[in-house]
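Not every chain is included here, but those present sit where they belong.
Just so it is clear, A, B and C label the chains in written order, and each chain counts residues from 1 on its own.
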Amino acid sequence: MALFEITDILLAAKREKGLTYTQLGAALGHDKVWVAALLYGQARATQDEAEKLLGLLNLDLELAELLTDYPLKGSLDETVPTDPLLYRFFEIMQVYGLPMKAVIQEEFGDGIMSAIDFTLTIAKVEDPKGDRVVVTYDGKFLPYKKW
Amino acid sequence: MALFEITDILLAAKREKGLTYTQLGAALGHDKVWVAALLYGQARATQDEAEKLLGLLNLDLELAELLTDYPLKGSLDETVPTDPLLYRFFEIMQVYGLPMKAVIQEEFGDGIMSAIDFTLTIAKVEDPKGDRVVVTYDGKFLPYKKW
Amino acid sequence: MALFEITDILLAAKREKGLTYTQLGAALGHDKVWVAALLYGQARATQDEAEKLLGLLNLDLELAELLTDYPLKGSLDETVPTDPLLYRFFEIMQVYGLPMKAVIQEEFGDGIMSAIDFTLTIAKVEDPKGDRVVVTYDGKFLPYKKW
């Protein structure tokens, strides 16, 4: 699967303008991670959000059509990512996946954590022994329906 | 890869005793997720911890030898898990992996979030529109070394 | 992935008793497909439902422990199933997957059909040119959250 077709254009404009994801997020009224997801074609903007973003990046407003459309989601080329930063998330799922399933089901019952009614935030926690990356997943619990 | 060879024994004893991961964690002085990881063969106990756990579960203390050894880690049989609860974590990596990489590198520089100097906690947040599962990853940032 | 460990026992008892999924469903107050999913380890019964089922099948009530637990879901050994009946469902996803995505998003917006808040029913429609299998998926639409 190819990356979203205008990701390169958006990233280059962001680099040129020297804007951070935090700044873009503040301007759009959304979290920095959601805005990054938008640039990587994993989220869908309203017409207003798209135009505001394109304005900030000094890009042609016609691109709004693509930012408001529904792309094929899933932005990694490989089932097991080779990039070390990305791989660690795969490793966490491999090592801690079954323990998480056990704990979630013990506390919530039969169901899943939604990845749709879901937010993902990232914080930097300073620490003299080395700063820490704190990633928080917050998803609605969806119980299995019986019929 | 087969599951840790005594996981089934440990889980059956836990069920029989009616103990939760939270209770086991409190008794061992560790988080419920770490204890679940221990039962699934993804973490290594000290001799004391192993014996305390086996005592709580009324199991033969000789099993401590296995709980204190170094198993092959990675507890999922399949690269892409078919279980819906587990799959959602794979989906999050697919959909939000590159946006997370972009944000982490913008804020921390070239490096990764460690999955070794790392903790994982799970909280249940009650919500009238449906309770929420909150999963927190907390890993040390490791910058790439130059040489 | 191995099948649910007591599926073979449940199926043999069902065959011996000469009971159909429809009959089992009526007795449990659930649809025949949900009951079949229970026998294949893809759904979770309450203690009552489990005991009622085991009673009907003349099986040891101790098995209720397994019917009320949370198995690893996903019951096919192969990513692309070789069984012709099962394969046709894979083919439908291959051929009609993108058209369905286009129609669902046009009518509902950015989101998915839930496979958790979901029911699946099967009807036999007699037809002189050959009876027809009618399978109905009914899932809640879940819109993507922005944050």
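We take it that a contact is a pair of C-beta atoms (placed from the backbone, for glycine too) under 8 Å apart; a residue touches a chain by one contact, two chains touch by 3 or more.
Computed from a predicted structure; not experimentally measured.
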Whole-assembly copy number, given 3 chains displayed | 10
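Here is the rule we use: only the chains that are shown with their structure count from here on.
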Answer with same or different: of all residue numbers used at the interface between chain A and chain B, are over half used by both copies?
-> same
Of all the other chains, whose mean CA position lies farthest from chain B?
-> C
Chain A and chain C, separation of their C-alpha mean positions in angstrom = 32
Distance from chain C to chain B - Cα centre to Cα centre, in angstrom = 30
Where chain A and chain B are represented by their mean Cα positions, the distance between them in whole Å | 23
Which chain C residues reach two or more other chains?
-> 116
In the complex, chain B touches chain C at residues 15, 77-78, 81-86
Of all residues in chain C, those that touch chain A in their complex | 30-31, 33-34, 43-44, 70, 101, 105, 110-112, 114, 116-121, 142-147
Hey, which residues of chain A end up touching chain B in the complex?
-> 3, 20-21, 32-33, 36-37, 39-40, 42, 73-76, 79-81, 83-86, 88-108, 111-115, 117-118, 120, 122, 124-125, 127, 129-142
